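One structure is given here, and the rest of the page talks about it.
One protein chain omitted, others in place.
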Amino acid sequence: MLIEIAIILLKVLAVLGLVMPLAGALGWIERKGSALIQDRIGANRASIYGFAGAGLVNTLIADPLKFATKEDVIPRGADRLLHTLAPCVNLFPVLVAFAVLPFGNVLIVGGREINLQIEPLGIGVMYVLAMMSLGVYGVVLGGWASNNRWSLLGGIRGSAQMISYELPMGLAVVAMILTYGTLDLQQMARAQGELIWGWLPAWGILYQPIAFVIFLCAGIAESKRLPFDLPESESELISGYFTEYSGIKHLMFFMTDFVEVIIISGLIATLFFGGWQVPYLYASGFEFPWGSSIALPNIAVVLLQVLSFTIKIIFFCWFQIMLRWTLPRFRYDQLMQLGWLGLLPIGFVNIVATALAILALQTT
Amino acid sequence: MIDVSWTVVLPILLVTGTAFAVLLADLAVSGPDRDGLGWIGIVGLMVTAIASAALWNTHVEGFAGTIVLDRYAVFFDLLFCLGAGLTLMISMDYLGTIGLETGGEYYAIVLFSTAGMFLMAAADDLIVFFLGLETMSIAAYVLAGIWRSDLRSSEAAMKYFLLGAFATGFLLFGIALLYGAFQTTALGTIAQEIGPSTGLQRTLAFGGMALLLIGFAFKVAAVPFHSWAPDVYEGSPTSVTAFMAVGIKAADFAAFVRIFMHTFAALAIEWTGVLAVLAVATMTVGNLAALRQTNIKRMLAYSSIAHAGYLLVGMVAANAAGGAAVLYYLLAYMLMNTGAFAVVIALGKRGEPNESLDDYDGVGLRQPLLGICMTVFMLSLAGVPALAGFTGKFYLFSAAVQRGYTWLAIVGVLNSVVSMYYYGGVLMRMFMAEGGKRVQGTAHRPYLTATLVVATVGTVALGIFPSWAFELARSAFLSLG
Amino acid sequence: MTLLTFIPLAALIVGFALGVILNRHPIRSALCLAVTLFLLAVMFVFLDAHLVAALQIIVYAGAILVLFLFVIMLLNLEADIPQKRRRSMSIAAVAGGVVFAGAVLRPILWAGDTLPGPGWSESAPASFGTAESIGARLFTHFVLPFEVTSVLLLVAVLGAVVLAKKKLG
Partner (left out) sequence: MVPATYYIALSVTLFSIGAIGFLIRRNLIVMFMSIELMLNAANLAFVVFARQQLAVDGQVIVFFVMTVAAAEVAVGLAIIIALFRHRQTLNADEVRMLRW
């Protein structure tokens, strides 16, 4: 009993230990990335003795310190309780959504098999969707409690946008559920270890490229980033729903943004890019299609898997940052049209096609 | 396995299909003349009615026993086809009159609502009933508020929606308790087990039954749950009011009668008393309030409440005669009440609804044909012999007398006498008063004229030859088993 | 679920439900309702209804209530002004509600009888309340209601667009 609790705690620590610094680092990567794209020097002050790469470490420590020491301002006429509650409500559901994300297969320690997933829930991916759908409360509360028109506008935009894009996202996930025949993300990841024609890893994107595109669009819209950042859009609404936030609360909103980027990346990796799978790596080591094989101990296999998952996540985070600095912002009606008239019908058609294909495969 | 039985759902599929056809045709039609869409609806309803009638002698269950096609369902299918058809007819003239350019949505929503009614009449499972009710009601909320530039329409929709949803809450909680008691929502199983139930099971069953009763009382606007009806009937577009007063009320009674007189038949002793009190209150309050009205739609709303009271008298009888009388009366009421609303529409013009009773002064003298139609409807509603309303009341009250509810029948007759006063009042104004406004109905409204002809002929025919229709109603009710 | 977890959870649910109807500001009411719904989802988990719990959060807390909040913010509603003249009506309503609850609760709580059905004391089988078991039931026994919901949703979409769209025609 105690050991099990300890194991769960360790897993939680491992996941948070990965997610939180990554979220912090993304702040720096984003600044650097934008500088790179805009062909200018960016974020070069946070360096240690002229070595800019150290700025990453610096940002991880300096940024939180800076935010923590700033004054926490609550505007006059604001709803004090809700104003304080909003950032917590924003951050919490996204963090707990990581609970069902598998970051490796099975680790064997002292004869005990440890499933590298904090909680193997039967409803797996539904749980993630549920938690992500709660994320909208932080936006709505922050927007409403600030007693500020820009905030309110941001909140209204955010609530409409997030429930609109939840639908295509759900449809994309349904297509994946149909494909794998399970709701559990760990099972999905395992199913992607198989090979098509004996050499091609059976990653989800090969079966469901359309679902991938839908999920990517909807995911970015859910995390409210460019080209879908209308709830925050700096040039129109200052910072949208968190205009009136400062200090540690502002940091929490800021963090949530990046944690959302990470969970979307994690989901994309798990659903469409094999999760923790490394091509041709099995529980006992590598077995290549051309016949050769390399035997590896369990711990090495697990480390490789975790590494693979981390690399995939970082890749998709980077991909989202590149998108952000590449694409212009949508207009609001374009945003709604894309969601309701574009992604949603395509998602429906995709589900029907998937179901028919599965039916055809089963009957033959 | 999935138990698909196309026969059972054929009428529902046809009417839903018609709704889809209207929606799709709406994309092809442009311009202000949208009568074609109404025609698609009417033809579809005719096909549905013919198909349903052909299934009169069929008695099948389908979809794992959640739905049944018996004569009872077929009878109501025909009734709803008639009601929806008449509604579409009067709407085709009315929508243009008030300048409501909704396109095909209006017709489609009427038809979807009708599909919900079909489900309510055929449901053999509380969940199917519940979903049918919601489909019908949600469509009706929209219809009530569809005249968006009119404040009263929006307010009526709001009130109808809130009270309707409130009643839904009661119905749903009642269903939950019944599910808890009997481990199923199938009406057949509940009917078998409710009689011998004991202990906590019986407690739950009683709770569920009481909540269902409250829910239904709301839906059929029985006193004291009637307060929404006058405002909603007055505020809604008149064609929608007609639809609510006859179609939706009939559907509510279809489910009410099936669930109480059939499923809860074993506990009839427990609920007839409550229902008798409700019936008395509903009749009396409805009629007394109708006396004081100055707006014809409001008056007809209170009259509709009173008629719900008469119908409850038939349910109190809790026997085949009572059930058949309720079915028969719903048919009669549909004809005469739709006719009355058609006359109201005939007198209205754009921006000039002419719904005050003062506007009726002398109308009968200027437009004798319209006056004769209104006379038939008013006298029939009041229950004057040789018209449909009279035979209907006769069947209702005699069923009550059969079961020893003579006092209830007497209250009913007294109420009819009271109602004579306000129905007669309308006629007095139409034929004996000369008003200053000199309202004249617009000529050249083919659909409205057709509706009036159908309603008048039907009301008279049902009054003179009641036995044929009554036998249909009787065999429909007996098919419940 | 033991009494030790049930009572605090139930108390919280009742407390927030009261918050819904007692708060003067609609936004606060909506938030109390959100918490109530979330806590009910927690209770569903204890009752082995995992999928329903997830749906409760996705559909109810995540979509339906957000729609409420959206409309409240869109219309920029302010707090209600308390009205005195309705006091008698309110007292009557509260009394009626309490009497109703009492009338239903008394026989249920003090009957000393158990509810019909086999399963409370035994632990539920692993397949109970999973997506598979619910889906199987939904697409066989309840397939007709399931299809009806599609019509219902279509009517709702159609109706909402007809009523709320900006311009006529």
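A few remarks follow.
Letters are used for the chains, namely A, B and C, taken in the order the chains are written, and counting of residues starts over at 1 for each.
Assume contacts are C-beta pairs under 8 Å (C-beta built on N, C-alpha and C of every residue); 3 or more make two chains touch, one makes a residue touch a chain.
None of the values given here were measured: they were computed from a predicted structure.
Although it is not drawn, the missing chain touches B, C when the whole complex is taken into account. The omitted chain makes contact with just one of the residues B:Phe20, B:Trp39, B:Tyr179 or B:Phe431: B:Tyr179.
Screening B:Tyr106, B:Tyr141, B:Tyr329 or B:Tyr447 for touch with the missing chain picks out B:Tyr141. Contact between subunit C and the unshown chain involves residues 1-3, 6, 10, 13-14, 17-18, 20-21, 26, 29-30, 33, 36-37, 40, 43-44, 47-49, 51-52, 55-56, 59-60, 63-64, 67-68, 71-72, 74-75, 77, 80, 83, 86, 89-90, 93-94, 96-98, 100-101, 104-105, 108-109, 111, 114-122, 124-125, 128-129, 133-134, 137-138, 141-142, 145-146, 149, 152-153, 155-157, 159-161, 163-164. Residues of subunit B that touch the chain left out of the display are 127, 130-131, 134, 138, 141-142, 145, 148, 151-152, 154-159, 161-163, 165-166, 168-170, 172-173, 175-177, 179-180, 183-185, 227-228, 231, 234-235.
In this text, only the chains that are shown with their structure count from here on.
Annotation: omitting subunit C yields the touching groups A | B among the remaining chains. The greatest centre-to-centre gap from subunit B, using C-alpha centroids, is found for A. Between the Cα centres of subunit A and subunit C there is a gap of 30 Å.
Computed centre separation for the pair subunit B/subunit C is 31 angstrom, with centres defined by C-alpha atoms. Touching of two or more other chains is recorded for no residue of subunit A. Residues of subunit B that touch subunit C in their complex: 1-4, 9, 16, 23, 62-64, 66-67, 101-103, 105, 108-109, 112-113, 115-116, 119, 125, 127-128, 131-132, 134-135, 138-139, 141-142, 145-146, 148-149, 157, 180-183, 199-201, 203-204, 207. On the subunit A side of its complex with subunit C, the touching residues are 82, 121-123, 126-127, 129-131, 133-134, 136-137, 140-141, 143-144, 152, 155-156, 159-160, 162-163, 166, 170, 183.
Only residues 104, 107-108, 111, 113-117, 139-145, 148-149, 151-152, 154-156, 158-159, 162-163, 168-169 of subunit C touch subunit B when the two sit together in their complex.
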